[in-house]
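Of the protein chains in this complex, one is absent; all others appear in place.
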């Protein structure tokens, strides 16, 4: 059965715009934080441990977000992350954000395990890969070339 | 002939992550700034003039970005905005970011002219609409329901 | 005995600069979040309840921070807030940030209870004021004119 990685965050003043709702670039900071905790707490393969200053990381290939309803100050948001597709050195993640069953946004993001300085992708380490499979929502795995 | 709205920005320390490249949520702040100047300088219909505190604005419906190459400190980025689709109360914008002819990212974003408090979309004002048509890349206009 | 309002936050990728340490403007976002939770959870007088869109709030009068040691990715920071001075419509807060007993920064900030639109300060409500007194580190209270 597919596991879900969940994080909760409260909307802060810092996130809100002059219309009183969350300014969407702040959502991308939250998505980054969810993915960061997923790698660290969910996979045991934190960004800090990858060697960021040496250029290793998981740069974003593409990301798309559909916004359903606005979020307001002090609301508690729930972020549910699953893995849609797992490639040799890439992964497509789905992050669903909601507030008490009202959907706020749905995000699909594909990131690559790579060394940015060398501009070269790297296979996922075995342990991280096996753990990521638990969050996989689709049956087929590893069919994709990248 | 299609017009392009262009803005240039230099990458600041503020935008860069521990890997020394632009942190992607900062790109969304830049995209927001490009769209803000487009409404103000390109269309003469600034967000400030819409009545933000009353809930009027152009909330984002969906946005997707494909990243091509990383950006680094002090580089000058060029943002080129055109309109892909123009609806009654919505618009799909394309923002291409490049640095000296090397593409950095391509963004497609659909925003809605709406009052957030009332949760109601509003037709574009005539003047703003006519000006937006100059940036339209496709021949068909106004066929879409929203 | 003086009470201390405490919040803990983990350093995120989002907070770090190309030198791999927390970029200091991010500390001010954290300070804002600590003050926000203090008003909401410590005083039961949240910014959301003050009527922000009507211009009520606690704008910052002045703020100063002395940095002791840099903070790094994944570290857990502890923020301890006390009240140094409590005026009729103002308060001077001290926020000490540390990581496992190593000090990171000390902040002193004076904010004013005011309506920004009218440009007018307002006395603290009685309940909020009484609760704030519990966090007061100095014996003399209310001697200051503002």
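Going in written order, the chains are labelled A, B and C, and every chain counts its residues from 1.
The rule is simple: a contact is a pair of C-beta atoms (placed from the backbone, for glycine too) under 8 Å apart; a residue touches a chain by one contact, two chains touch by 3 or more.
From a predicted model like this one, the values you see are computed outputs, not experimental measurements.
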| item | value |
| --- | --- |
| Omitted-chain contact residue, chosen from B:5, B:27, B:47 or B:105 | B:47 |
| Contacts of chain A with the absent chain, listed as residue ranges | 13-14, 16-20, 23, 25, 53, 73 |
| Contact footprint on chain B, counting only the chain that is left out | 12-14, 20, 29, 32-33, 36, 40, 46-48, 52-53, 72-74 |
| Hidden partner interface residues of chain C, rising order | 17-19, 21, 23-26, 28-29, 31-32, 52-53, 55, 57, 59-67, 70, 116 |
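Operating definition for what follows: only the chains that are shown with their structure count from here on.
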| item | value |
| --- | --- |
| When chain B is superposed on chain C by its C-alpha atoms, the rotation angle in degrees, nearest 5 | 180 |
| Type of chain A:chain C copy interface by residue overlap (half), same or different | same |
| Whole-Å gap between the CA centroids of chain A and chain B | 24 |
| For chain B, residues that touch 2 or more chains besides their own | 17-19, 23, 25, 53 |
